[in-house]
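The other protein chains are all here in position, but one chain of the complex has been omitted.
Which chain is which? They are A, B, C and D, in the order written, and residues in each are numbered from 1.
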Amino acid sequence: FAYEWHICSQKSIIALATTTSTYDSGLLEYLMPYFQEKYGIAVHIISVGTGQAIEIARRGDVDLVLVHSTQLELEFVNSGCGVHRIGVMYNDFVIIGPANDPAGISGLKNATEAFRRIAEEGAKNNAKFISRADKSGTHMLELSIWKKLNLRPLNKTWYVEAGSGMGAVLRMANEMNAYTLTDRATWLSFKNQLTNLRVLVEDDVVLLNPYAIILVNPEKYPKRNYEGALMLAKWMISEEGQNLIASFKKWGETLFKPMARNIELAQLLGFPEQEKELAWYDMQEPWV
Amino acid sequence: MSKVEVKSLFKEYSGRQVLKGITFSVQKGEFFVLLGPNGSGKTTLLKILDLLEEPTSGEVWLNGEPVDYSSSKERVMLRRRIGMVFQQTVLFNMSVLDNVAYPLKVRGERNFEQKVKSVLELVQLKGFERKNALTLSGGEAQRVAIAQALVTEPELLLLDEPTANLDPKNASIVEEVISHINREKEITIIMTTHNVSQVENLADRVAILDGGRMELLGTFQEIFRSPSPNKNLAMDNIFHGVSRITNEGTSIIDIGDGVHIEAAFKRVGNVTIHVPPEDIILSKYPLISSARNTFEGTITQITDIGHIVRLRVKVMSIKDFIVQVTKRSFNEMQLNIGSKVYIAFKASSVQAN
Amino acid sequence: MSKVEVKSLFKEYSGRQVLKGITFSVQKGEFFVLLGPNGSGKTTLLKILDLLEEPTSGEVWLNGEPVDYSSSKERVMLRRRIGMVFQQTVLFNMSVLDNVAYPLKVRGERNFEQKVKSVLELVQLKGFERKNALTLSGGEAQRVAIAQALVTEPELLLLDEPTANLDPKNASIVEEVISHINREKEITIIMTTHNVSQVENLADRVAILDGGRMELLGTFQEIFRSPSPNKNLAMDNIFHGVSRITNEGTSIIDIGDGVHIEAAFKRVGNVTIHVPPEDIILSKYPLISSARNTFEGTITQITDIGHIVRLRVKVMSIKDFIVQVTKRSFNEMQLNIGSKVYIAFKASSVQAN
Amino acid sequence: MYEGIFWEEVLNITLLSLKVSGLATLIGALIGIPIGTFLGLRRFKGKRTIMRFVDVIMKTIVNTFMGLPPVVVGLIVYLLLTASGPLGWLGLLYTPMAMIMTQLIIVIPIIIGITMSAVGSIEKSIREKALSLGATETQAALLVLREARMGVLSSIIAAFGAAISEVGGIMITGGNIRWWTRTLTTAIVIETELGNFTMALTLGAILLTIAFIINLALTIIQVKGARE
Partner (left out) sequence: MYEGIFWEEVLNITLLSLKVSGLATLIGALIGIPIGTFLGLRRFKGKRTIMRFVDVIMKTIVNTFMGLPPVVVGLIVYLLLTASGPLGWLGLLYTPMAMIMTQLIIVIPIIIGITMSAVGSIEKSIREKALSLGATETQAALLVLREARMGVLSSIIAAFGAAISEVGGIMITGGNIRWWTRTLTTAIVIETELGNFTMALTLGAILLTIAFIINLALTIIQVKGARE
């Protein structure tokens, strides 16, 4: 074991905290071998909740994070813990629900409108909505849509706050014939088991879900492997990395779309400094 | 129930035969005693009679019916008519009262207070009701166990050395109690003991077990008063000492207090020796004979056991020898307490253990 | 170690005094016996001497030094020079050999095989080495416990009824062994027993405990041959029977076999009665006296205990009465085994328990 | 968690935790103690080699099931209770009842295993004595159980500990639905995932405080039951 700790404390390892969604989808498992082969550095991936990912980064236990929660990310950067936040890619959310669609939202391109109808039918006890209620990125997005409608469905029988992972919530929706909001990747991987459910609403800009990389501040955490983190981030947003992200397919579908070099979209999705950060990363010398 | 028949009973523990074909029967109301050295199988036999151990082969008949050891229901039914006192006292972690009430409770009896009270009085344990049974002294605990066996008024009582830890007064009381219920209520009793005088006082018949076999069976008179008592009963005249070999090829054993015994065997070092009482010759005058061992002593106890009289002779005011003579020669010799006598025995009569 | 002094020892269990100020001392090489009824505190006293229980107050001095019960190290050191045989046999779940080797192993001794072998031979358990100790018979187990205490050659031996479950032969052997090491090796022995003849044969001095107090202390002669033996020793003439009240206000107790005893108390139902041997008058001719109870009987045993002779008189060929007479009147009356005698005692001499 | 209803919700969560784990332990004890007693007493009976073999295998299975991962148990219960599963018609999925069932499966081997060894440690002579005094096999087993009460209580304590701290299983079968199937442990998991470590630890402290009070009662009974 002593030997093993030794290896672990070497700079030849990069620790990345990320959310379960990127990890469970298999994207990182797909990308990392390319990176490792190229630079000979192992990446330890710790997949946890977004909040937990940022919290452990704040305590200096990882070198960089790959997460999706604009608000938490900004807090992390503003407190001086994280630096060089950059948008890497995005995926999208869909609203799914029972095949008989009691709220009649099928085919809508407006998620907000769909939520309104679900709430309306829910009040009449014709429909149910399951919320992840765990302050995950998915949950935050859901809350922001309710907020736009000025609805705060608390303590309503039709509004089930499940406090579980996406997969569990999908299964629950299937059991209860309920609506829910899910990222496409999880939906695709569970689709076969969820015979009662269909995708009802998709392709609204509101439903796009951007992922950011943030490095931990080397001044604050001098012991962390800043160079390694930088290199990994740089590689992720490089042409090679971005192309690999685009080429990752599961069940024949692309799950994540690169956006690091699509500055316009990035700015739309909450990365006003994308251009500047991209330039900064491109300037850094690769460290070997 | 009250009649017990045992038919060629064998019992094996991990391949070792502990009972080797025991056959006997005990009549209703009989007081039957099992005697025998340690490890002879007495406890094992009693446990089989209480249906706690299953015989390897052979049968037990209770009240004229063979016992089916495989039927748990029958075992419980029969056991409820039997009381047993174990050699090793086992009590439950409850009050004395609860311990004695337990056999009544498992039989579904409600109003046990009175019964428990009176049986505790019988064994002289009034006032101990609330005490935790595990804090009792050895003799107190044993009497609680006796109370547990008596409280259900069993038809058959199995007693495994019931008075071993009792003081003489309590032992007498317990002896009285059991001999009383045996005679007044015609309860069959099978008891083991190592106390021969208890056998004499209580037993209708005695069986001698040795090495898992029943060696002798009969009344106390028949067994203990027969002219040539069984060798296995040899319990007297045991001495411990240091042996050395003489020039003549015999051994001299120094048993302390200046008493030296000559033996025909050859042994060096610590030995335990035994001189059968019936091998000792008694005389009122100094003996000149071939017997290598002769001692002068004084009679300190005389016990009449039928046509045999047992005498305790003190040699050198310390060592007790037990000598058996017929009543006739006892009378002829006009012996009495304090009489000075001479004892003699041959070197070949001395046995080493 | 070999000298034991006990100074006003008190012991309380949950508020109840079990030892109430015991003071005595035992010399090096002395064989000291504790006698007393059940629950009198014998075991408790021995456990305190083995440093297993702490006295509530008072002191124990070993070899002229007071024992510091609070020092665990001192306790272990002293205990290693003491051997104890418990009243209730406790053995470990291992082979007999391992059980007997245990006290040697904890002392760090290596080559114990030979010692264990020879002590097992001493208690007649050769061949039992590999047997699990928990499968032994009562008497075998007790002898293993004795072997455990002897194997370390202690300077002080505490024995709590060591022969209670032994057959007479093994009991004699054990008695021989302990009396041998007591005399030859000057080992101090403190033993409890309920067997008075054992006291006579072995003890240098006896102490009588009763109710946590030391009632008597002296040699066997001093205590048992004194003209008015202590009431607490009353162990003979105990009968159990059914009492009914007569017109005259006394009770008649039917003790079975046609024997009826009249008593001064008033009791109905089951009673246990006791007639002190020294209250019984003996005569060769029918007695006409104020004594309400007279019986005819035959002498079956005569025991000389100094200037007192104890006689066992059989009444109705069943009931044994113990009678004590002085040696002088015994000689004057010319009594012997088989003599026909008459016994008499007053109704007021009959005590109910 | 929203400020306003914080304590009310904690109370609700705590009560549910207690209800689910308490009931699972209680039912588990009712099922597990008899089985454990039976298995613990077996060694007094069949002396044959085959019986011994069966005995060891059965005990090994029980001991192995003491290490059933809660997630696996949750999954199995889920597969039973899911609408398309064999017990789907009961409609128990995502109810406290489903959580109790899950914890029951986790708790039963623990109770059986520890009871088994506690009962097996009681001297053979105690059971023999009870039988001799006229007890039926069941009554004798009850008495042995009474003498082994220290160990049996220990099994209940261990089982309650496993239940109240369990999360993987009830998460799957209860769904961690707020105001309905959320317990202290599932709430702790969420708070941890959110990075609210302080809140997670606070809830942990509440859980331990409650467990302490319950264990105090159990421990007092346990200590009192000790054989001298």
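One rule holds in what follows: a residue touches a chain if its C-beta (ideal position, glycine included) is under 8 Å from a C-beta of that chain, and two chains touch if they have at least 3 such contacts.
Because the structure is predicted, anything quoted here is derived from the model rather than measured.
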Touch criterion as defined above, residue of D:L16, D:L81 or D:I114 at the omitted chain: D:I114
Option touching the unshown chain, where D:T37, D:Q103 or D:T185 are the choices: D:T185
Option touching the unshown chain, where A:S189, A:N209, A:Q242 or A:Q274 are the choices: A:S189
Sole contact to the chain not displayed, among A:K38, A:R59 or A:K124: A:R59
Contact set of chain A toward the excluded chain (per top definition): 1, 4-5, 8-9, 15, 20, 24, 29, 44-47, 56, 59-61, 165, 167-168, 171, 189-190, 193, 221, 223-224
Those residues of chain D which, in the complete complex, touch the missing chain: 43, 52, 55-56, 59-61, 63-72, 75-76, 79, 109-110, 113-114, 116-118, 120-124, 148, 150-151, 153-154, 157-158, 160-168, 172, 184-185, 188-189, 192, 197, 200-201, 204, 207-208, 211-212, 215-216, 218-220, 222-223, 226-228
Those residues of chain C which, in the complete complex, touch the missing chain: 47, 50, 52, 72, 75-76, 79-80, 82, 84, 86, 88, 90, 92-93, 102-103, 106-107, 132, 134-135, 148-149, 152
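Following the convention adopted for this analysis, only the chains that are shown with their structure count from here on.
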Rounded Å distance between chain A and chain B, as computed from the means of their C-alpha atoms: 88
Centre-to-centre distance between chain C and chain B (centres being mean Cα positions), rounded to whole Å: 18
Sequence positions of chain B contacting 2 or more other chains: 88, 135
Contacts with 2+ other chains: residues of chain D: none
